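All protein chains of the complex are present and in place, except for one that has been dropped.
The block that comes next holds subunit A.
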Amino acid sequence: MHAFYNLVSGPLVWVAFAIFLIGSIWKVFSLLSGTKKKDGYVFTYWSWGHAIQSYIHWLIPFMSENSRQQPLMSVMTFLAHLGIVLVPIFTMGHIVLLEEGALGLSWIALPDQVADYAAWAVIAGCCFFAYRRLVLPQVKFVTSCSDFVILAIVVAPFLTGAMAYHGWGDNLLMTSLHMLSGEIMLVAIPFTKLSHMLTFWYTRGYTASEFGAVRKVYDW
């Protein structure tokens, strides 16, 4: 068990971060170079002013028309995404490990209680998304097995983290699984649908540019 812990808390951390970073850079680079090669008009019509307005409207709940029409989905999506971003970066345990590890840097941490709530928000969000996939016909129709795998990849580090924090199950095992699942999620980001974290800015920004700069109308 200790060997497993040493592996996931040592070399695998570096491997995961490296794959995440290099993969993300590759993803963005291939997106931009591919666009330049065959879809150059995306740059021609790009308008930062409209793109930024659109990002704001779609990242704040109830600012877009569709967000207002889907209040439960809006709240769950917003909380889940907020948790996914905040918990890994601002949890005390993570900051301490990184400070003691190679970074040597630290930053302000969320109170443990808040980080715990945020983690549960992610878990609840993923359960809600899974429920939609199983129950709503319009979502079920376009859902495949891989969509559930993605949800599992996301929920795993938050669930194991919460379990480790609350001391549920064997602590060493939970911590090790938590680290492993976090690493899997990092690696998965550039290569799966989780890459929407990177491509959102492109698709949303281009649509906003077309709607705003050419068609003189909002895209929200």
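Convention: contacts are C-beta pairs under 8 Å (C-beta built on N, C-alpha and C of every residue); 3 or more make two chains touch, one makes a residue touch a chain; residues count from 1.
Throughout what follows, contacts and distances are computed from a predicted model.
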Name per UniProt, for the chain absent here [options: "Biotin-dependent carboxyltransferase family protein", "Phenylacetate-CoA oxygenase subunit PaaJ", "Raffinose/stachyose/melibiose transport system permease protein" or "4Fe-4S ferredoxin"]: "4Fe-4S ferredoxin"
Selected from A:104, A:137 or A:167 as touching the chain missing from the view: A:137
Sole contact to the chain not displayed, among A:17, A:117 or A:220: A:220
Which residue of A:9, A:24 or A:70 touches the chain not shown here: A:70
Interface with the unshown chain - residue positions in subunit A: 30-31, 34-35, 37-39, 41-42, 44-45, 54, 58, 64-66, 69-70, 73, 77, 132-133, 136-144, 147, 193, 195-196, 199-200, 202-204, 206-208, 210-211, 214-220
